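Structure provided below as structure tokens; questions to follow.
One protein chain omitted, others in place.
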Amino acid sequence: MRVFRHFVSGVVATALLLPVALSAQELRVGLALEPTSIDPHYHNLTPNNALAREIFDRLVMPDENQQLKPGLAVSWRPVKKTIWEFKLRKGVKFHDGTPFTADDVIFTFERAPNVAQSPSSFGTYLKGKKIEKVDDYTVRIITEKPYPLMPNDMSTFSIISKKHGQGATTADYNSGKAAIGTGAYKFVEWVPGDRLILERNDNYWGKKPQWSKVVIKPIKSGPARVAALLAGDVEFIDNVPTTDITQLEMNPKLNLSQGVSNRVIYLHMDQFRDDSPYVKAKDGGPVKNALKDVRVRRAISKAINREAIVERVMEGVAIPAGQLLPAGFFGVSANLKPEKHDPQSAKQLLADAGLPDGFQLTIHGPNDRYINDAKIAEAIAQMLTRIGIKTAVETMPKSVYFKRASRGGPNKSPEFSFILVGWGAGSGEASSPLKSLLHTYDKSRGFGASNRGRYSNPEVDQLVEQALATVDDAKRQKLLAKATEVAVNDLGIIPLHYQVNTWASRKGLKYLARTDEQTLYTGIVSE
Amino acid sequence: MTTSVQQISVPAGAPTEAAAVKVQTPFRRFLSDFFESGTAIAAFTVLLVIIFIAVVAPLISPTNPYDLAIVTVLDNRLPPGTRNLDGMTFWLGTDGAGRDLLSAIFYGLRTSLWVGVMSGLIALCIGGTIGLIAAYFGGRTDTLIMRIVDLQLSFPAILIALVLLAVLGKGVDKIIIALVAVQWAYYARTVRASALVERNKEYIEAAICLALGHRRIVFRHLLPNCLAPLIVVGTLQTAHAISLEATLSFLGVGLPITEPSLGLLIANGFEYMLSGRYWISFFPGVALLVTIVSINLVGDQLRDVLNPRLQR
Partner (left out) sequence: MSVFIIRRLLQSIVVVAVMSLLVFFAVNVVGDPVDMLINPEADQAEIEKTMRAFGLDRPVHEQYWFFLSNAVKGDLGKSFIFGEPALKLIVERMPATLELAFAALLLAVVIALPLGIYAGLKPDSKFSKTIMAGSILGFSLPTFWVGLMMIMVFAVMLGWLPSTGRGETTSLLGIQVSFLTWDGLRHLVLPALNLSLFKMSLTIRVARAATREVVHQDYIKFAHAKGLSSRRVILVHLLKNIMIPVVTVLGLELGGLIAFSVVTETVFAWPGMGKLVIEAIQNLDRPIIVAYLMITVLMFVTINLLVDVLYSVLDPRVRLQDVKA
């Protein structure tokens, strides 16, 4: 056994002796997830958005902590509650030399929500908004109701060139014909599944990018990606598997960059059915849905040892969660702390709820969606079984899981009773999870779209809706924090931990770890 | 196309020395032939031990790795030989969920063998019956059945199993169904091939002349004479099924993670390979390897001994 360990360290040591043959300005990257298209408006998906941001620019560019920073817009302000004004950057040129003006922004507003066959449209961020040109470098965006999240929405989609974008199809972007933006990198070539090549835009308006050429290789399998880095086939990889982090940290030839993400991993519980399909009595017979009782939900939360999950399952690479977003994000509460592990009180709570002997439960979760998702589900089942809630685990590929979790039951209701899910706040503030996960399910108004436990609390609803109509930042912050406190104290969901993402590079390079989990080539810099 | 297969599925065995002079029952002769080779004896012994372990796994395992009240993540990823706070020693270490690997391997063997053997047996029954029917009735029945068999065989087993399991979900019963679905055709083809030869022999003609029922002729007369190749294919397919189950687990479908087979243990430990925690997939890997190799060796010897072209 020792011998094998030597073998492994030998493996790593030999890798270090390899000459790193690359020109100083060329970067080769191994990506876990490949973009599905070069068209920036085709698919609202993290890898696509990250790439689009490099080739094109946004009006507002969120920095690594999702703080909004000027992009193609230099400043913005609400001129009235329903009108936002954006001042555009002057002197910016597209890759072909044509100047950027308000017309390009207006054209983008037309195209972005209307891409043919778009699997996930940017219409989400553009509906209900009208744009007006004031002059070549000023636009106004008008909504019917007060809309505080305007700058956040304007940070989600890329601005394209009107000249090249008119009549351009997704295929035209993929071939490179229309892929002409103002961004830090120019598109060179894409061979799907094999490689994607970018080159530096020497006339970039912002900080000059470091790499003259970036070659991106999609390597989906985690161990293979790490092996490619160790073998020197790439200089940088994203999504380092948690299992390899300790080993890579010890490697003097490599450098790791880590950062907490905007993604919380949480449990949702069936709170709308009296007879929940996966809640059973101790003997397997039918029982009233125990999850509707707040004491039982609290018992579950107390039974979970978040520290152990973080330490043992996530190998220390996660942060125990007490609410919907980690500290530092807009709208988080200062009063909420992660629930302490307390199996004794958990048992007491169960007894108080009239279930001293516990009951049977099944936890459902995906096995290919979040970091170590299946293992987390298994650990939770162990912890609940110990306080008397005999828990079975059923994990499945995300392709099967999400349909069943969202609408696999009768009348398209959620099928499961107790599920493991994650939520990344794309907007970088608390209204995103509150609106989708904890507001009462309301199809007609677009609330609670991912409220798979159908949690419903009028107080939360009212606070969330009020926040979404409050343009004043300080007031909105308070309302969001209050809504979070009410919902979390009522255990509308049980937060487990915030994901921490890890990137690895050869020594001498580092990455500005991003909360939005994007991998940006402009973010890879020399130490 | 099918004729060729006839030749492959029953290749020639070893030409051996003069047969023993003593008068022997066929079974005795089979035994003495079988245990002629040292490798076969070794393989057979190992296989017996493995089967024994699988059967008595709950009795000899230090812990029950499937009991979530005992297994805890606090004990996970411990190297071989570690003692935990309760004074329990993990001789082969623990896996990512905190299961004692020794116990998990014993239980995993049980699951893997169960999956392999059950899927093999059921596929043998279904495939065998279909093959016999095709050979016995011939004509259009035969053509139709063999077209379906060809269709099935022309389709990558792993893809069928993937799609099926995606539909069915997880569980031992489900993976058995999937493995039966991809295996029956092999048996059907094998049985048909040897039954076709038997079908034209006189004893079958005689049975038909006696106006015995179809069922009786097929199962009482035809079947016993086609058993030999079936046993050979059965052994090898069992090994193949166990390996296929491992691959399916690697691809994320198959068994529930709380009740891992050997294949699932390896697949789960796979991600730890580069991190230096070799034991999580190494020991189950060795167990799987030994199991499959011994089954294959026994199957090989069976093939040599039972080869009808080598009637001594």
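Which chain is which? They are A and B, in the order written, and residues in each are numbered from 1.
One rule holds in what follows: a residue touches a chain if its C-beta (ideal position, glycine included) is under 8 Å from a C-beta of that chain, and two chains touch if they have at least 3 such contacts.
Given the structure is predicted, the values throughout are model-derived calculations rather than measurements.
Can you tell me which of A:106, A:287 or A:449 touches the chain that was removed from the display?
A:449
Which of these, A:230, A:384, A:420 or A:434, touches the one chain of the complex that we don't see?
Of the listed residues, the one touching the omitted chain is A:230.
Quick one: say which of A:123, A:176 or A:277 touches the chain that got left out.
Checking each option in A:123, A:176 or A:277, the one touching the absent chain turns out to be A:123.
Could you please point out the subunit A residues that touch the chain left off the display?
10-12, 14-15, 18, 30, 36-37, 42-45, 116-121, 123-124, 170-171, 174, 191-195, 217-221, 223-225, 227-228, 230-233, 368, 397-404, 406-407, 423-424, 426-427, 432, 436, 443, 446-447, 449-450
Please output the residues of subunit B touching the missing chain, sorted low to high.
Within subunit B, the residues touching the omitted chain are 1-5, 7-8, 11-15, 135, 138, 142-143, 146-147, 150-151, 153-159, 162-164, 166-167, 196-197, 199-200, 239-240, 243, 246-247, 250-251, 263, 266-267, 270, 273-274, 281, 285, 288-289, 292-293, 296-297, 300, 309.
Basically, only the chains that are shown with their structure count from here on.
Could you tell me the distance, in whole angstrom, between the mean C-alpha positions of subunit A and subunit B?
About 44 Å separates the centre of subunit A from that of subunit B.
Can you tell me which positions in subunit A touch subunit B when the two form their complex?
For this pair, the touching residues of subunit A are 1, 4-5, 8-9, 222-223, 226-227, 230, 241, 243-244, 246-247, 305, 308-309, 312-313, 367-368, 374-375, 377-379, 381-382, 385-386, 391-397, 399-400.
Can you check the complex and tell me which residues of subunit B touch subunit A?
68-69, 71-74, 76-77, 79-80, 96-98, 166, 169-170, 252-253, 256-258, 270-279, 282
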